[in-house]
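Apart from one protein chain that is not included, each protein chain of the complex appears where it belongs.
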Amino acid sequence: MSTIVVGYVPNALGEAAVAEAVEEARRRDAELVVINTTRADRLVNPAYADSEDVSKLEGILSAAGVPYSIRHSISEATAAEEVVDTAAELAADLIVIGLRHRTPVGKLIMGSTAQTILLSAPCNVLAVKLS
Amino acid sequence: MDNFFLLMEGFATAMQPMYLLFALGGVLVGTAVGVLPGIGPAMTVALLMPITYSLEPTAAIIVFAGIYYGGMYGGSTTSILLNTPGESSSIVTALEGNKMAKAGRGAAALATAAVGSFVAGTIATVLLSFLAPFVAAFAVQIGPVEYVALMVVAFLTVGALLGSSVLRGLASLGLGLFIALVGFDALTAQQRYTFGSPFLADGIDVVLVAVALFAVGEALYVASRLRHGPIKVIPVTGGWTSWLRKDDLRRSWKPWLRGTFIGFPVGTIPAGGADVATFLSYASERKLAKGENKKQFGKGAIEGVAGPEAANNAAAAGVLVPLLTLGIPTTATAAMMLVAFQRYQIPVGPQLFESNSALVWALIASLYVGNLMLLVLNLPLVGIWVKILQIPRPYLYAGILVFAVLGAFSVNFTPIDVIILLVVGILGFFMRRFGYPIAPMVVGLILGPIFESQLRRSLAISQGDPVALIQSPVAATIYVVLIVIFALSLLLKRRQRQFEAMVAANADAADVVRGSEAGTAGAGADASTTAPSVTAPGSPTSSAPSSPATSAAPSSPTSPGSDRKDTGR
Partner (left out) sequence: MSTSVQNSPGSGTAAAPGKPIGELVFALLIVSIGVVGFVAGAGIQTPPSASDIGPRAFPFAVSALLVAVGAGLVFQVLRGHRGSADEGEDVDLEAKTDWLTVGKLAGFVLLHAFLIVPLGWPVAAAILFFGAAWSLGARPWWRNLVTAIVLALVLQFVFGGLLGVSLPPGFLEGLGIFGG
């Protein structure tokens, strides 16, 4: 059975990515691995899902009826490394991420998780845009 | 009304576009550091002391006053939205405010805190404007004997009350007094404790020690026990549609006023600063609430936010009374503002109102202006304040270190000061580790030289007879008042601790119940349901192992018993 790795953040974009990933999983008959991690290096990290978000996510995934697992943890690695490493570890067929518009200055200051994943992914990457 | 015209002149100064800009900068920086963990107004004023080299006094003092007031506002934002009070004086706010935020009433809690702070800050500034000149007029008449008595009061209350242990507070005070002795004796020009070193002959600069204790000590201490816990995501608050409804306003205005009149007097006496005032206000609101409202306490009663927030801002203004009229700082931030005056060779003490009346009144006028700015800015900018909480901790503390070395180097422009900074910073690290409060040391460092010269002057007058120190009727009265304040404050502290232990016990019990109801087995990560588990130091921590929420560390407010930012950083 093939595997699809999804980078999830608790917002509309993250949900769009998951929805798209569910479609792909059905099409490819694959298992979904949803990843949400934090480095826990700051007081507030809105990209990290709390338990409410996780149960909401579980609701969506079980309703979709695809096999899935959720990796929700604190990790030393950055979110991009975590997604890429997991994809490599599971020999995933596809990575699904959300892609949002970034200003050049924003990218300079904060870097871009999406860009890092795109450049170092071991497989194809599906970048989902929020319509 | 002579003073009224002076105040109007102060407004004329403070309303100049340049000074408005400085005030704006000050309140923005102040709110930011109030929101940020690990950095508070005292540390910020210490770190920004280099601006006194080129800014003129009025501008710098306006900036520092803005930071002082802004810090009070900033603390409430994190208390309400995150249950992590940024300031010691906002701990009580977290009790009810965070519950309100969870119930979707976050906007109302923020609004009542902001408006309450504004109302209290403004009333308290009015009180300050009218009271301070009278106190100053009285103060210029007192002699060195009475002044010695006042400083003994300040030393003992600051030493014994800012912190959880009396002996540790006094030890910290003693260390400050000792460091202040290093260098030339001002009266006889004899070298003291210089050990023959030319670097010590000029004494150790107050700013250097303050920056080292507040900033370097804090950075090292945080690094030693850096939190890697789970992160609590901000509860989303409803839009501005739900902010202060008629009902909220009806329930808030009395607590605002009561908080003001509790906070201001508590601020003026050296009884431990704003946190005592917030606690008193909370306790009285809880007692005064009736019927349905009373039942809401512990579940998000708006009175429990309105009162304490008003009290802490009123206390902040109250603290300025002894600072401006007597030259006696009772909190760490006030101590740093005194240092700023000293940087400009402005003698702080009873004569300040006469010798620098334009500056003092411009400062007071800027407090009115700053308060208004904070009210206008704080609510719309909540999103930004929450954003700065996303600064990664390594950057925050690395940045604090860079500012610290900047401040240290610019004292004398010699790298040796950076090394002294490090040494004193390591001392500050161990003080934090072993529970020694920082503020008494800074106060001792600043007041020590003034105290010694007054003491020697009084003894010279009495030809060395120490009995003279208590013979003056005024001084004797001050000592009696000292004993009363002391006893009262210790009593209050004890009450506060009992109260906190009680709140902690209740919160724990509630968590255990909720934990079993929710039954989120395995997940355990429901940091968002964490009740404020306030544990007083020394009280048996009753966090039952079965309650995951209480130990989800980052969301539980820090202990109010420990002197937090205003006093410690």
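Going by the order they are written in, the chains are A and B; count residues from 1 in each one.
Please note the rule applied: a contact is a pair of C-beta atoms (placed from the backbone, for glycine too) under 8 Å apart; a residue touches a chain by one contact, two chains touch by 3 or more.
These numbers come from a predicted model, not from an experiment.
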Chain not shown, its touching partners among those shown: A, B
Touching residue (missing chain; options B:Ile62, B:Ile123, B:Ala136 or B:Leu177): B:Leu177
Selected from B:Met8, B:Leu187 or B:Ile384 as touching the chain missing from the view: B:Leu187
Interface residues of chain A (partner: the chain not displayed): 39, 41, 43, 54, 58, 67-74, 76, 78, 108-111
Chain B residues touching the omitted chain (full complex): 37-38, 50-51, 53-55, 84, 86, 164-165, 167-168, 170-171, 173-175, 177-178, 181, 185, 187-188, 190-193, 195, 216, 218-230, 392-399, 401-403, 405-406, 409-410, 413, 415-416, 418-419, 421-422, 425-426, 429-430, 432-436, 448, 452, 455-457, 459-460, 464, 522-525, 537-538, 540-541, 543, 545-546, 548-549, 551-554, 558-559, 561-562, 564, 568
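FYI, only the chains that are shown with their structure count from here on.
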Whole-Å separation of chain centres (CA-atom averages), chain A against chain B: 43
Touching residues on chain B, where the partner in the complex is chain A: 37, 82, 84, 227-234, 386, 389-394, 520, 523, 525-528, 554
Sites on chain A touched by chain B in the complex: 10, 38-46, 48-55, 72, 74
